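The other protein chains are all here in position, but one chain of the complex has been omitted.
After this line comes chain A, so read on.
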Amino acid sequence: MAREECKALLDALNKATACYHHLVLTVGSSADSQNLREELQKTRQKAQELAVAARAQLTAALRDRGLGAEERAEFERLWVAFSGCLDLLEADMRRALALGTAFPLHAPRRPLVHTGVTGGAAGIAARALSVRSLRHEAERDFDVNDLRELEREVLQVGEMIHDMEMKVNVPRWTVQARQAAGAELLSGAGASSVGGVSTEGRRRPCDLSKALAAAVFSAVLLVAVALAVCVAKLS
C-alpha cells in the first residue's frame, strides 16, 4: 500500500539523515580524512535519492483529491516529518560545506582540531546505505571536487524544498503528531513507525537464539558434570 511504502521510505531517509549528522560531526576534527569525505558523499547521495522517491510518492498522494479525511491526516503527518527531515539534511549539508571549505585536507599544515575522536566511521555510513561494509575507493583530490558537488547538491535540495512548499499546501499547525511527550521512553512500542515494529521483530529472534544457546550450554554443562561424577565414582 502507498502508505506503507511512504513510511518505509521516510524511515530510511530518517536513518540516512541521522547517519549523515553523525558523520558531519567529525568534519574538521582529528578524525577527518579522505575516507570520511567519501562516506559523507555516499550517505548524502543515498539520502537525496530517498528524498526524491519519498517526495514523489507523498506529493502524488496528497494531490489526490479523492482521499479520505483520516488517510489525508496520516499523509499530512508523514509530510510534516518528511519536510522536517529534509530541512535537517539541508542544514547539515550546508554546515558540511562550510566546514569542508574551512578545513581543507591538503593544506600544507592541516589545521584540524584535535578533539579526541580518532576512530573511523565506516560503520555509520554502511548503516545508512544498508550494506554490510563500505569500500573506500577515492582518488587523492577527492575532497576538492566533492566540495563543488556538495555546493550544487545543497542548492538542489533547497530547490526541492521550495518546490515542495509550492506544490503541496499542508498547514503545519493543524497536524497532530502521533507521539506524545516522553514517547521515546517506550522503546519500540506503538505502531507509529515500521521501524518500531521491525525492532521488536528483530529482538524476538535474538531472544530466541539467546535462549537456545543458554539451553545448549547448560545441557553440555550438566553432561560434563555427570561424566565427571561417573569418572570419580568409577575410579
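Note that a contact is a pair of C-beta atoms (placed from the backbone, for glycine too) under 8 Å apart; a residue touches a chain by one contact, two chains touch by 3 or more; residues count from 1.
As a working rule, contacts and distances are computed from a predicted model.
According to UniProt, the chain absent from the figure is "Regulator of G-protein signaling 11 isoform X11", selected among "RT22 protein", "Autophagy-related protein 13", "Regulator of G-protein signaling 11 isoform X11" or "Large ribosomal subunit protein bL21m". When the omitted chain is restored, the residue from A:Leu9, A:Val27 or A:Leu150 that touches it is A:Val27. Contact with the undisplayed chain is limited, among A:Cys19, A:Leu36, A:Met93 or A:Leu129, to A:Cys19. The chain not shown here is touched by just one of A:Leu36, A:Leu50, A:Met93 or A:Ala121, and that residue is A:Ala121.
Residues of chain A in touch with the missing chain: 11, 14-15, 17-19, 21-22, 24-31, 77, 80-81, 84-85, 87-88, 91, 95, 98-99, 102-103, 109, 111-119, 121, 123-124, 126-128, 172-173, 175-185, 187, 192-193, 195.
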